[in-house]
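Shown below is the structure under consideration.
A protein chain is absent from this complex, but the other protein chains hold their places.
After this line comes subunit A, so read on.
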């Protein structure tokens, strides 16, 4: 199947190096301490952050840092066919763990010992790149909650189809069977906190694709910086 036409257009009309449209709004969940809704093209996710607050399970208290908990779930109506089990399945557990580790790397947990920070992310519409959208939404929600962070984390995915590196895959391109590289970076510190890939890629092409995903992450940072007024 042809994912990149001879004129250089993808299935949804984008160029190979073009990201989908980003839109975000913070403070959308009134009850949560911090929240954000983020859209990357047709993928729409909502993130809510509670904390720092008292640890609910006494046995899990960590004496010198905060406990970060993360839960990822997909709404039943988020994919084409109605889903049976939105959370608790292996993919959700894995993505919850991935998001938790990524956010834990950037939160200054030692400043809030013996407390708990809960991050809840829910996918409202899934069209590829849900992992990246969730991390970006979680970053905005944490910043909205005023939780001290080392740096913001942004994430983007990239793939390789029809011998072309493609940035920000949507669902059709993702399920095409080609490799899907997801990268999460700390932009100011220029460090990578998340790097995942499925399928195989030769090393030189991998470097290209990973570089492209990092460029995508930096585009997300620019969007957050310019279009977001964390005004007082």
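A few remarks follow.
The working rule: a contact is a pair of C-beta atoms (placed from the backbone, for glycine too) under 8 Å apart; a residue touches a chain by one contact, two chains touch by 3 or more; residues count from 1.
Following the convention adopted for this analysis, contacts and distances are computed from a predicted model.
Taking the options "Ribosomal RNA-processing protein 40", "tRNA-guanine(15) transglycosylase-like domain-containing protein", "C2H2-type domain-containing protein" or "Protein YIPF" in turn, only "Ribosomal RNA-processing protein 40" matches the UniProt protein name of the chain that is not displayed. Looking at A:51, A:129 or A:216, the residue that reaches the missing chain in the full complex is A:51. When the full complex is taken into account, the listed residue touching the unshown chain is A:149, out of A:149, A:172, A:192 or A:219.
Touching the missing chain, out of A:47, A:112, A:166 or A:194, is residue A:112.
Although one chain is hidden here, its contacts on subunit A can still be listed: residues 33-34, 51-54, 63-64, 106, 108, 111-115, 143-152, 186-189, 224-225, 228-232.
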